[in-house]
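A quick write-up on the structure given underneath.
Complex shown without one protein chain; remaining protein chains in place.
Just so it is clear, A, B and C label the chains in written order, and each chain counts residues from 1 on its own.
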Amino acid sequence: MDDRTAKGSVYEFSAGGYVMVMHTKTHQLTPVQAITDALRTMLEERENVVVFGEDVGKNGGVFRATDGLQATFGEKRVFDTPLSESGIVGTAIGMAMNGLLPVAEIQFMGFIYPAYDQIMTHATRMRYRSKGAFTVPMVIRTPYGAGVRAPEIHSDSMEALFTHMPGIKVVCPSNPYEAKGLLIAAIEDPDPVLFLEPLRLYRAFRGEVPEGKYDIELGKGTLLQEGADVTIIAWGAMVPVVKEAAEQAEKNGITSDVIDLRTLYPLDKDIISESVQKTGRCVVVHEAPAAGGLGNDIVSLINDTSFLYMKAPVERVTGADIHVPFWALEDHNLPTPERVMAAIRSVIHF
Amino acid sequence: MDDRTAKGSVYEFSAGGYVMVMHTKTHQLTPVQAITDALRTMLEERENVVVFGEDVGKNGGVFRATDGLQATFGEKRVFDTPLSESGIVGTAIGMAMNGLLPVAEIQFMGFIYPAYDQIMTHATRMRYRSKGAFTVPMVIRTPYGAGVRAPEIHSDSMEALFTHMPGIKVVCPSNPYEAKGLLIAAIEDPDPVLFLEPLRLYRAFRGEVPEGKYDIELGKGTLLQEGADVTIIAWGAMVPVVKEAAEQAEKNGITSDVIDLRTLYPLDKDIISESVQKTGRCVVVHEAPAAGGLGNDIVSLINDTSFLYMKAPVERVTGADIHVPFWALEDHNLPTPERVMAAIRSVIHF
Amino acid sequence: MVQDMKRAFPVIRIMDQNGKMTDDAYTDQIDKDFARTCYRQLVCMRAFDRKVINLQRQGRIGTYPGFEGQEAAQVGSALALREDDWMFPTYRDHAASITFGKSYNILSSWNGRLEGHVPPEGKYIVPPSVPIATQLPLAAGAAMANQYKESTQAVLTYFGDGATSEGDFHEGLNFASVFQAPVVFFNQNNQYAISVPIWKQMHSETIAQKSLAYGIPGIRIDGNDIFVVYFETKKALQRARSGGGPTLIEAVTWRYGAHTTADDPTKYRDQKVENEKRRRHDPITRLALFMKEYGYWDDTWAKALEEEVKAEIDEAVKDLESMPPANVSDMYDYMFEEPTWTIEQQKEAYMNFLRGDM
Partner (left out) sequence: MVQDMKRAFPVIRIMDQNGKMTDDAYTDQIDKDFARTCYRQLVCMRAFDRKVINLQRQGRIGTYPGFEGQEAAQVGSALALREDDWMFPTYRDHAASITFGKSYNILSSWNGRLEGHVPPEGKYIVPPSVPIATQLPLAAGAAMANQYKESTQAVLTYFGDGATSEGDFHEGLNFASVFQAPVVFFNQNNQYAISVPIWKQMHSETIAQKSLAYGIPGIRIDGNDIFVVYFETKKALQRARSGGGPTLIEAVTWRYGAHTTADDPTKYRDQKVENEKRRRHDPITRLALFMKEYGYWDDTWAKALEEEVKAEIDEAVKDLESMPPANVSDMYDYMFEEPTWTIEQQKEAYMNFLRGDM
């Protein structure tokens, strides 16, 4: 489905992204409310959707992402599990193989590692190893990222552990409208999807979200603004950061293509290569460590598709090769508009 | 310690790598025997070295890597554990914090995922999160890679899951002499080291290995042969593959720098950039999936250090974005000299 | 408390080593047909296993994990399943899978062929798990889905003594117990995990007692007594179907041979034990003695059966060896329902390379 039309709504492209020009009913929601709305919509639309994880039931999730869902849909469809990530993902796989559409929550991305084995050896291999006899239409939702002064291990951003893993799509929205549409698409996807929610943005702002079901195609990035001099690529919580940097740049006479990737695997090759072939310069921004980070894949993609177009080496603005620091220092490891601006300057003046 | 001198031996550089010109006693060992020799040497040299894992005791390991060690050093120092990877790594961390030098074996790299959480949240964070009060001088050895017609999950090559993880070094030898020297260096390293053993090479050939203790510095690659036209980068089981490709290339009048990285994190920046700045062309070869593979990091490194020197985009010859196929097809997903040759041609004729 | 476990969980059998029934409540439930079905399946599975090991020695098949000695545990439990139940086996459970309806082509998976993992249409036989214990949470989840659908289908999963050390054993049983999911955890305690004997694997005296950690029923049975296996599994399945939650069954058994064809058991145990086990505990011998004792035996039938089984297995090997070569595109085509552009591009590039276009 084209992402500009939602049940009775019509969207039009404008400089700031898509805007609705004909309404069904919409609401001003925060990103986390949009997630809840997506879950609610899919619990209504598909009777085999189940939502579960630690504290998602009565408590409505530690971020309130599942607030009110158990009250509406009952304990059968929205439930608490034991504190057991391998168990959560493992049972989700079994459910998915047996006709359900599980949406499992991992409370923070830093707690997904105990489930890594289940995702690596079962969720992502089942279709292949049964030659299609069994499939795993499962979504794992998890908040990720730093910047909210959370305790240790609550701020990890290790998307690259999953973009490297064959057999799973990785999605990461940056705003309420897309959070809803992408999550619905993820739930409807016939294969496993890891859905990363930028926890720093959960309540950072509101945006228009239409009622009812609509989806946004997985695997497609979006151009947030068009420019001529440099391509800036980001996703999730880094999107507001790069937008601010792009504004600063504009004040310095540098105009940018700003790409929000939205899906991290598979990468949207066309949007990246078309843009860098126009600008010849690129800055990639992510929170994760530089080594092994998705930034390297983007550099590779540009190397593969656009070698002769590049006027300067791609600059990556990323976390260092360190664990997310204790929060007194976390801001020092997070890309900021200033650091992105410095990178823009350096690709421009190369 | 310089890697050319081992207790009483003197090595000299020649076209084929280092050769010994003055001997202590040496033995012709296979790579797996060299591993055993390294373990034996360190069990002798350091009384706090302990060696353990599934089947490493009486059975001497499923690949015989610990053959005879329990008989010599007793059950206290060389022992079997329960079938429990998180337990193996978790207890190894506790031992390392408390004065031992554990060398834990994970039977195959495909079975390291249950221990991923322990490595990610404890082994690699303990020094930082205790501000140096506790440290984890631990080695995890594990055979990796495809090509021996092994059952499912026995052929994984997911080094990038660890090169992305802050706080751990990743080492991967390709021959007996270096296997011993690197493993000794890994055991002496004050921080966690993941030691990947190319199982396909375990018994593939023999090489001269000196008796006694010597080490090879971690973090340094080695130039296996010098050429002018292209740089070929590989490690572990791909080293013989690229050597063969380089020979073929030579017959076609193309001469190559062939780099064996040996350490995968941190990458040897100098050896790579010096070589590509000379050749202007580069082919990187690995078994792991293209997406998220270490090849991308190498492309990035070249982008960062040698942009203006490159005459063609870097070519990567890798596994596809799929799980290691069932073995009837595994060879189709493994880089071969022919595929490497094709990539060489393509960077030359770009 | 700790000391009493071998008494709290005695090894239950209903047929003794000489084939005599020790509990007549069961004797009546076993008729000639059933006894012969059991016998046929045991004999057939053993012949299959031996054949494969021979093939492996001749280089006609890859590494293979034999199950000789464990036939009663596998066949008895598989016979207890209802046609539409789910099975999550391991790499060693081919006797169970085949008994439950998997075709002999399962063999081809040991030749690196994907085709060996595909179950017959309508059968819920999941491909065997290689990573130890990982199938237990899956089985719990599949059982939870049955609950959700208000289906009376139950789930049975196999695992070994070594598997009890993995976190997934614990998480799987805990989930199943909390949700009272209709799943039977069937442990084949063959007392070794490759070279590691059970007393280095755990400090508990039995595996059955681990059920106490989850507040679920647990039972320890003689895995070489096909009847106790059958009836206890049936009971557990029945309990599962009727809302009584999961059960842990420990079937004590022994593998006669090597862990796999790549293993050398003389490295870690005295294989003379094998002879002793064969002589005193063989599941097939025991069933034959029972049949003789209860008048269900017939030499001509047994002779004919042997021929029949041999022919069946020869046929299976012929099928194996006449398979067309593996299809290269399979390795790309089952990662996602719709391939990503990356995989599509990689496939195309490789196919071109194979055709010599590159």
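The rule we apply is simple: a contact is a pair of C-beta atoms (placed from the backbone, for glycine too) under 8 Å apart; a residue touches a chain by one contact, two chains touch by 3 or more.
In this text the structure is predicted, and so the values were computed from the model without any measurement.
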Next item on the list: Give the labels of the shown chains that the missing chain contacts, considering the complete complex.
Entry: A, B, C
Note to self: So one chain is hidden, and I want to know which residue out of B:121, B:155, B:225 or B:279 touches that hidden chain in the complete assembly.
What the structure shows: B:121
Checklist line | Option touching the unshown chain, where C:187, C:201 or C:340 are the choices | finding: C:201
Check: Considering the whole complex, which of B:28, B:130 or B:252 touches the chain not shown?
Finding: B:130
Note to self: Applying the definition given at the start, please give the residues of chain C touching the unseen chain.
What the structure shows: 1-2, 5, 8, 165-171, 174, 177-178, 180, 200-205, 209-217, 245
Next item on the list: Provide the residue numbers of chain B that touch the chain removed from this figure.
Entry: 48, 50, 76, 81-82, 84, 86-87, 89-100, 102, 114, 117-118, 121-122, 126-135, 166-167, 169, 190-191, 219, 265-267, 269
Note to self: To test your reading of the contact rule: which positions on chain A touch the chain that is missing from view?
What the structure shows: 54-55, 57-60, 62, 80, 82-87, 110-111, 113-114, 149-154, 290-291, 320-323, 325-330, 332-333, 338-339, 342
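As a working rule, only the chains that are shown with their structure count from here on.
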Check: In whole angstrom, how far does the Cα centroid of chain A sit from the Cα centroid of chain C?
Finding: 41
Item checked: Cα-centroid distance, chain A relative to chain B, in whole angstrom -> 33
Next item on the list: Using mean C-alpha positions as chain centres, tell me how far chain B is from chain C in Å, no decimals.
Entry: 37
Checklist line | Contacts with two or more other chains, residues of chain B listed in rising order | finding: 86, 110, 113-114, 152-153, 291, 321-323, 326
Checklist line | chain C: positions in contact with at least two other chains | finding: 114, 130-131, 167-168, 330-331, 335, 340, 342
